[in-house]
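For reference, the structure is listed below as structure tokens.
Other chains dropped; remaining ones untouched in position.
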Amino acid sequence: GGFMQIYRLNIRNNTYIRVSLPAVCFVWQIAMVILFGVFIRYDEESDEKGWHEFKRSHNITSNIENDFYFRYPSFQDVHVMIFVGFGFLMTFLKRYSFGGVGFNFLIAAFGLQWALLMQGWFHSLDPVTGKITIGIESLINADFCCAGSLIAYGALLGKVSPVQLMIVTLFGVTLFAVEEYIILDLLHCRDAGGSMVIHTFGGYYGLAISWVLYRPNLNLSKRLNGSVYHSDLFAMIGALFLWMFWPSFNSAITNHGAGQHRTVINTYLSLAACVLTTFAISSMGQKKGKLDMVHIQNASLAAGVAMGTSAEFMITPYGSIIVGFCCGIISTFGYLYVTPFLEKRLKLQDTCGIHNLHAVPGMLGGFVGAIVAAAATEEVYGKEGLVETFGLSGKFENRSMSTQGAYQAAGTCVAIAFGLVGGVCVGFILRFPLWGDPADDFCFDDEAYWELPEDEETIPPVLEYNNHMINKHQDTHESQFSLEES
Amino acid sequence: GGFMQIYRLNIRNNTYIRVSLPAVCFVWQIAMVILFGVFIRYDEESDEKGWHEFKRSHNITSNIENDFYFRYPSFQDVHVMIFVGFGFLMTFLKRYSFGGVGFNFLIAAFGLQWALLMQGWFHSLDPVTGKITIGIESLINADFCCAGSLIAYGALLGKVSPVQLMIVTLFGVTLFAVEEYIILDLLHCRDAGGSMVIHTFGGYYGLAISWVLYRPNLNLSKRLNGSVYHSDLFAMIGALFLWMFWPSFNSAITNHGAGQHRTVINTYLSLAACVLTTFAISSMGQKKGKLDMVHIQNASLAAGVAMGTSAEFMITPYGSIIVGFCCGIISTFGYLYVTPFLEKRLKLQDTCGIHNLHAVPGMLGGFVGAIVAAAATEEVYGKEGLVETFGLSGKFENRSMSTQGAYQAAGTCVAIAFGLVGGVCVGFILRFPLWGDPADDFCFDDEAYWELPEDEETIPPVLEYNNHMINKHQDTHESQFSLEES
């Protein structure tokens, strides 16, 4: 018994990924080469010949009409959010910063390739040629699609191996493409900033996985499950880039012109309001009124999540502020009271608190979107504005706004369902004892997967000695020169 | 006597903000909801219906003509400067980095909402509807307006409570809107990058407040009034983002086309020249020629400040370089000699040295702008170029260039006056013993307002133990496997 237990512990301690990680990376990357070779081509705005023909056929005289110039600045902002934003937000743990930013980098780079294929098959497969054509909007959508899995990583941070994360991403991107197809194409919802398809799905997906992977003895790693002064500052880099660029995130694929313009204004205002209520609740939540960096880094972003659906609608500036106002309160309360409750009562370990930053604000955003859509009138949007904003052409021409609202609400439920069911299934896959995840007493520790540099503490004494010696040398030297000069 | 003194010290030591901060945040944020509801609407380029009508009435065929596409990339750069640039530049103190970046976040998020209202009332209130309409340019202006108060924060860093900062911002934004109205509308100055309205005003505003709040015993906190190795690197992130994006700051609201284009070139060149003279003077200022991070982080930015007014003019590329050349020298000299002098003789404690980075270079920039404006000729600008660049239409049609130059100089004086007088008044408000500011021996310390994580020094020993144990486990495990395999 005793021996077996130690033996098991040792098995679980095997975090060697020297075979599994390279194998997964190579197999998948080779698969990408083949699948891209078979399926992916440039679209008519990025193909050299195609663009010349497109300009002729559409009577376009200037290259500035290329979709690239409408979307590229937003794309780059989104790209920064995915890699620096999400990546550095997850560096807050004192000894898991390499894993936070490094594995985020790995799975996003894998996920976006798989996303281009999955989203292509569902949304832009040419039935005649059998090809998927891609342009700048596809790249944005691929980044968005990864975001779902990166959110899920937030719940799992420090408790899983990079191989497990690759699996989370493979299935996460796949599920994302399907639920997105159902929500955006079949239900014909609008969700440009992804309150539903990205945040609600990603949040519940991560929570469900984490619930299945519950570790009863995680408190053995408790001493590493926290921040230090400088790791909190690194996390603040991520938080601020997310906060600043969220207007670009929500507006990146909205309609050209007033659509993108208005989305930016709404998201900007909502986020600003959210900061104030976050600071307020954070201060109220501590005996002496002290602020908590976890709230500032996370809850202040909840408004961006919650505006994902409705920011492109005519929600009005004060409507945006009200949404931000409420989200700051709800999200900070979540960090103060709900996360501890979930961990104790529901056995749900959520390292980054994605429940409060993504799952709940995303769901709220979906319902806010439903209400704002249902309240849309021709008086406010204009006839063509209403058609354009909600895409009410073709077979959706006769859909009423209240019906649209109902479908939006249904879309939110689809996202929740996909997240929960998909997450539970993926969670069980991750429980196979093959993937090199760390033991309960070895979580939140970069030591498991990274060659770590020596400790910082070893420098100063050496340095001091060095400085001392140098100064001695230099002083000697100076006096020698002085002698020569004099 | 003795008892009273201790008692006073204790009063001053009360940095509890559990009531005051949430109260201020909630009151002001609720006020924002109401005021935005009453006053703020989308402008014709962000309103769904409005944009369709605007395109029709202005005979515009392409959405790319929406002001959004002219300004959004610059806006995002400005946004990064406000939150990451200013925020991280203020993380240089060894134990006030949370306060530097965190309170900057809080007051900027509050300030920009208030700025949209204040600037709206003064500049774009529709007299018929009584509404303010906002678009992307309004967001840039709101960020600019905050900058004035963030600059002031630089002088106060580590010595005030977040509640005091909210007050500084409330009045700062208000004063800004008034002086901006006087300078830009009444005097009809040009000041696209805000040498006068932002930097001169913000600099003197902060200095005046700091002068009123003079702390004779601040040396009790002396041990925390300095940097450590890594906090200087965090500050360098802020400094570089400010430096890199300053061309966007100065060009964000200049005229479309050649105006924005030229402003970028001028600012870029001026900043590059400034770096070289900053390094030169910094090295000359130390006995052994060693460089000082404070100079590199701050003085190299002075050229951006000083080009705020004249960068949009035809100052010529070498003119820009000359301005940068001088600013690097003046600003670094300021850090070496003026700041210590001000502190000793004028009892002016200026934590970040905004005197050298904003007040003086801003004032210089105002006067450089006056000279360049006065020297403008139709030969260089062309007839329509002159009208467009200086806005000499309507009731200013007949203003001569020398008159314009005189008004520009007058504008600089207005900015100084507003900063000094406004700052003194606000300083006295801040002296009420209500706002939870720290005692003289508790300055520059995040401990006052933040729940701090445990110290970094406590990790390694635990870690070492852990690694040791893990390795032992894994070695055992390995050998077991080897046995099985052999």
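As written, the chain order gives the labels A and B, with residue 1 at the start of each chain.
Everything that follows uses one rule, which is that contacts are C-beta pairs under 8 Å (C-beta built on N, C-alpha and C of every residue); 3 or more make two chains touch, one makes a residue touch a chain.
What you are looking at is a predicted structure, and each value in this text was computed from that prediction instead of being measured.
Q: Taking the 2 displayed chains as part of a homomeric complex, how many copies does that complex include in this file?
A: Counting every copy in the complex, the total comes to 3.
Please note the rule applied: only the chains that are shown with their structure count from here on.
Q: Would you mind pulling out the distance in Å between where the CA atoms of chain A average out and where those of chain B do?
A: Inter-chain centre distance comes to 29 Å.
Q: Looking at the complex, which residues from chain A come into contact with chain B?
A: Those in contact with chain B are residues 7, 9-11, 13-14, 64-65, 69-70, 73-74, 77, 94-95, 223-224, 226-233, 236-237, 240-241, 243-245, 247-248, 256-262, 264-265, 268-269, 271-273, 275-277, 279-281, 283-284, 286-293, 296, 300, 314, 316-318, 321-322, 325, 380-382, 384-386, 388-389, 441-442, 445, 447, 455-457, 474.
Q: Please output the residues of chain B touching chain A within their complex, sorted ascending.
A: 16-19, 21-22, 25-26, 28-30, 32-34, 36-37, 40-42, 45-53, 55, 62-64, 66-69, 72-73, 76, 79-80, 83-84, 87-88, 91, 95, 97-98, 101-102, 105-106, 109-110, 112-113, 134-136, 139, 162, 230, 234, 237, 288, 449-457, 459-460, 462-463, 466-467, 470, 473-474, 476-477, 480
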